[in-house]
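Note that one protein chain is taken out, while the other chains of the complex remain in position.
Moving on, here comes chain A:
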Amino acid sequence: MEKERLKIVIVGHVDHGKSTVIGRLLADTGSLPEGKLEAVKANCARNAKPFEYAFLLDALKDEQAQGITIDSARCFFESAKRHYIVIDAPGHIEFLKNMVTGAANAETAMIVIDAKEGVQENTRRHGYLLSMLGIRKVVVLVNKMDLVDFDQATFERTAKEYNEFLAQLNLTPVSFIPISAFEGDNIASKSPNLPWYKGLTVMEQLDALPKSTEEANLALPFRFPLQDIYKFTEGKDDRRTFAGTVETGSISIGEEVIFLPSEKRSRIRSIETFNTAKQTTAQAGQAIGFTLETQLYLQPGELMVKAEDELPNIGQRFRSNIFWMGKAPLIKGKSYLLKIGTKRVTVKLVKILNILDASELSSIENKEQVDRHDVGECIFETNKPIAFDLSAEIEFTGRFVIVDDYEIAGGGIILEAIASQESLLAGQVKEREEAWETGLVTANDRGIRFQHQSKFILITGEHGVNKREIAKNLEKQLFNKNYNAYYLSLSNLNLGLDRSIPRHVVEERAEQIRKVGELARIMTDAGQIFITTLAEADDYDLERLKLLNEPHEILVVNVGENRFSKYPVDLCLGLEESPEQAFEKIIDLLNSHSILEYYI
């Protein structure tokens, strides 16, 4: 039978002896190339410097550059029971990004503490990060016991201090082991120098760690972040396949599913794979595809769940623990991109609850921004509702990264959903309206002069449908009938109103929506029938536009299939309808709202 594999990340403050621990593990398990150890020792003797296991790692790295298979960041060794992959995470704070990258996919961590120096700033910070990264199996090695005369009291003092620190993070280490990596005490064999220690050696402890949580993930509710939807027609393939990776739980053909946040429902018709036996069940870990019994129009990023399972949270606000790696600080008011599962959504920092001082694990209050290498607790708000779990319940769907200026700048885990508060946008609109300075002409005055009310008419639909023609014809016809109608193509803004704003792909969409809404607010205030088009809008885009245009009214005309599940569209036009027919229907709509004839 194939041996198990276990990925371990090794962390700790600079110079607390990580390399020595790794070197020892490699040497004591016979995992080094033949003659390597002797060669490095001989080299040290020649240069009259004391041998250190860390030199061994350096020597292996040199070889690697010449094409031999030992990895600098990853080392391999094996016990009778398992293959171990050790990820050597840089201790220096400047390499936080690399430490996070290395640690994020490890199952287990070893934290090395120097018995003489005790718990240091990065010992704490790394502990905090490990807890946030979801690594629950942590072994603490109190190293360099030879430098404190193998003193039990020193070991216990260090263990107690760090244990108390980790307890605040809800992290309970598997064990504390006193070692001297340099001397080999308690690494692969019990040390005669530490007779008071009755626990396991490092190797025994590693072998005793329970293997990963695959079964536990299977028992959780079903969660499937929709990565993409494929329709490849080559070879008369008519499947519409919903592709992604099952994060937790399992699902079988015939079961009912809900996509969130859109709340669309269907049932699993088939499970799609390539070059495997037909599957009737899909389970946690599988990168797979589904076809559904009914045709649904969905965007990638929705979370597919099982109707009978406990549902995730749907909302825009949440409280979270985060770490920040960005070159620029995390600030309020700025739009960032949030990536959670396969969803990408615009997000803003609402409130900093506290920033942790890693050297003390005390809070720094009243901080206005989150700086590079800070860890802390914050409230965020997305511009549209998202589906998420609390990290304590399902970690996979309860964690996220934040992108700033194209870079992943932060990561976090969700602690709590914050429900039913006024959204940031509603707050902003309220503030705007309270401060809005009007002239001496009222809306009623304008209505009487123009013989109609103002209105924001938005024509939406997929790319490629004739929204623009309909909009232009509408403007012309209304104008001919003496209405004040104005059509604006949003592309006109790029080289005009938007010119001063650097184009930023991440925020472009959210910013575009905001601008259209604000423009509509001005144009409707001026008494106009303001007409524009917007492709591929979703329910939340329409909600935002409606809100931004307040106190005036918006009418939404959809061309083609109505894919909105929440927003009540005012008028649906078929693809076959001409701009003339469209105009007749829009006029009827306006009349039915007694907008046009009211003043006549």
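Note that in this section a residue touches a chain if its C-beta (ideal position, glycine included) is under 8 Å from a C-beta of that chain, and two chains touch if they have at least 3 such contacts; residues count from 1.
Heads up, the rule we're going with is that contacts and distances are computed from a predicted model.
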(message) Missing chain, UniProt name, options "Electron transporter SenC", "Rieske (2Fe-2S) protein", "Peptide/nickel transport system ATP-binding protein" or "Sulfate adenylyltransferase subunit 2": which is it?
(response) "Sulfate adenylyltransferase subunit 2"
(request) Would you indicate which residue among A:237, A:310, A:445 or A:580 is in contact with the undisplayed chain? (result) A:237
(request) Consider the whole complex, including the chain that is not shown, and state which of A:29, A:175 or A:245 touches that chain. (result) A:245
(request) From the listed residues A:407, A:433, A:561 or A:580, report the one that touches the chain absent from this view. (result) A:407
(request) Can you work out which residue in A:136, A:339 or A:472 touches the chain that's missing from view? (result) A:339
(message) Can you say which of A:285, A:427 or A:574 touches the chain missing from this structure?
(response) A:285
(message) On chain A, where is the contact patch with the chain that was removed from view?
(response) 2, 5, 33, 61, 64-69, 71-74, 97-98, 100-101, 104-105, 133, 214, 227-228, 230, 232, 234-235, 237, 239, 241, 243-245, 272-275, 285-287, 289, 300, 325, 337, 339, 396, 399, 401, 403, 406-408, 411, 505-506
